[in-house]
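Presenting subunit A:
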Amino acid sequence: MALIHDLLFQGAEMLLVLLLAPLLTGFVRKVKARLLRRQGPPLIQPYRDLIRLLRKDVVLAENASWLFRVIPYIVFAGTWVAASLVPTFRSGLLFSWSADLIAIIALLGSARFFLALAGLDVGTSFGGIGSSREVMIASLAEPAMLMIVFTLALIAGSTQLSSMAAFMVSGEAGLRVSLGLALLALIMVAIAENARIPVDNPATHLELTMVHEAMVLEYSGRHLALIDLASELKLLLYVSVIACLFTPWGIAPPSAGASAIGIGVASYVIKLAVGGTLLGLFETAIAKMRVFRVPAFLGVALMFGLLGTLLLFVSRSL
Partner candidate 1 sequence: MIDALSGVLIVPAVAAALLAALPNYRVTARLNVLAALLTFSTAVSLFFVQSESGPYLLVDDLNKVFIVLTTFVGFTTSAFSASYISHEIEIGRLTPTYVRFYHAMYQVLMFAMNLALVANNIGLMWVAIELATLTTVLMVGIYRTHEALEAAWKYFILGSVGIALALFGTILVYMAARPVIGEGASAMVWSVLITRAAQFDPALLNVAFVFLLLGYGTKVGLAPLHAWLPDAHAEGPTPISAVLSGLLLNVALYALLRFKMLLALNPAALAPGPLMVTLGLISCVFAAFMLYRRRDIKRMFAYSSIEHMGIIVFAFGMGGALANFAGLLHMTMHSLTKSAIFFAVGHIAQVKGTQKIADIGGLTVTNPVLGWGLVLGVVAIAGLPPLGIFMSEFLVVSSTFVREPWLVIILVFGILVGLGGMFLRLNTIAFGEPRGPTAPAEASYLPMFAHLAIVATAGIYLPPALVTGFENVARLLG
Partner candidate 2 sequence: MHGLTFDIAHMLAGSLVLVSFMQLYQDRLYALLNIFALHALVLAASVGWQAFIQDAPHLYVTALIALVFKAIIIPMALHRIVVKLGIHREIETVVGVGPTMLLGMGLVALSMVVMLRVTADADPLAREDLAFALAVVLLGLLMMVTRRNAVSQVVGFMSLENGLVLAATGAKGMPLVVEISVAFSVLIAFIVIGIFLFRIRERFDTVDVQALDRFRGERR
Partner candidate 3 sequence: MMVVYSLYGVAALLAMAPIAIVLGASPHRAGVATSFVYGGSLIVTLTLATIALLSLSQYSSSVSIVTLPIGLPWLGAHFRIDALAAFFLLVVNLGGAAASLFALGYGQHEHSPQRVLPFYPVYLAAMNLVVMADDAFSFLLSWEFMSLSSWALVIAHHRVNENVKAGYIYLLMAGFGTLALLLGFGLLAGSDGNYAFDAIRTSHSSAALAALVLILALIGAGSKAGVVPLHAWLPLAHPAAPSHVSALMSGVMTKVAVYGFIRIAFDLLGTPDWWWSMVVLSVGGITAVMGVLYALMQHDLKRLLAYHTVENIGIIFIGLGLSLAFKAHGMPVAAALALTAGLFHVFNHSIFKSLLFFGAGAVLNATGERDMEHLGGLIHRMPQTAFAFLVGCVAISALPPLNGFVSEWLTFQAILLSPQLPSWGLKFLVPAVGGLLALSAALAAACFVKAFGVSFLGRPRTPAAAKARETDSNSLAAMFFLAALCLVAGILPGIFLDALAPVGKALVGMSMPHQAGLQWLTIVPVAESRSSYNGLLVFIFVVLSGSIAAFAIHRLASDKLRRAPAWDCGYPDPSPATQYTASSFAQPIRRVYGTSVFRACEIGEMPPPGATAPARLTVQMHDLIWDILYKPIAVGIGYATEKLNVLQFLTIRRYLTLVFTALVLLLLVLAIWP
């Protein structure tokens, strides 16, 4: 009985993130458009795009291999699973202990690995540009992320998102420099990982600047749809990770009634909205940087992470 109950919640979680992901993207676009005094596409535009893409048939490059056709599913599945492992409105999900934060990041890593391979499969120069830049960025973003995980894990004494959230909400953590640094670094990493301005511009096809788009240049139809959905899920994932770690309030405990869960969902949606708004603001506020400035940008994130870890020992010797 309890198992079915848990399974139910797990399923609900998966569906929720799947449904909310395009919405978040649409929302961010809307915010940006509004800030630019434009009408902007309607909120549900991403859904429409996805459905349209799914209906189209796939145009495949002549020498694309079987791997090229499998990758979209791998990427989508990996990202989806990762996203659904993050506690959003209710902690202590059924499978949440099957992968801790490190594993979630690694899952995203595998998704990226295959996506980069896809960029190389057709054998075009643009694909190469995209993949090589992507892995370069990742090679800096992942250590930074790990450092952040260290900081948080050392504070919370765990890498398990649910227990970390529980610890945070308990308020034992208090207000700390390390936490602030970690938050900063995490935001920077999130921006880089989701190919947002200033690291990358999801809306451009100007070959010299694009990274993510260059990799998926050869994709079309349902494949493209899956990959877009995957990237939308990724954005959602990062926002909800930040939310669950730094604003853990409102997340319903495992033994919670319907009301608590309602509160949980509501608060989660609000958090997403706030996150999206801030992201939109940020993106409109600054300009994209040259590709080879990115290492500096991420290096700062890495430094923040490391600094946070070391400051812990100073602030309180664990």
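Heads up, the rule we're going with is that contacts are C-beta pairs under 8 Å (C-beta built on N, C-alpha and C of every residue); 3 or more make two chains touch, one makes a residue touch a chain; residues count from 1.
Behind the choice of candidates: all candidates are chains of the complex that A comes from, given by their letters.
Please read all numbers here as calculations on a predicted model, not as lab measurements.
Per the touch definition at the top, the candidate among 1, 2 or 3 touching subunit A in this complex is 3.
Within the complex formed with candidate 3, the subunit A residues making contact are 14, 54-63, 65-67, 73-74, 76-78, 80-81, 95, 97-100, 102-103, 106-107, 109-110, 112-113, 116-117, 119-129, 131-133, 135-136, 138-143, 145-147, 150, 153-154, 157-160, 163, 205, 207, 217-218, 221-222, 226, 291-292, 295, 302, 305-306, 309-310, 312-313, 317-318.
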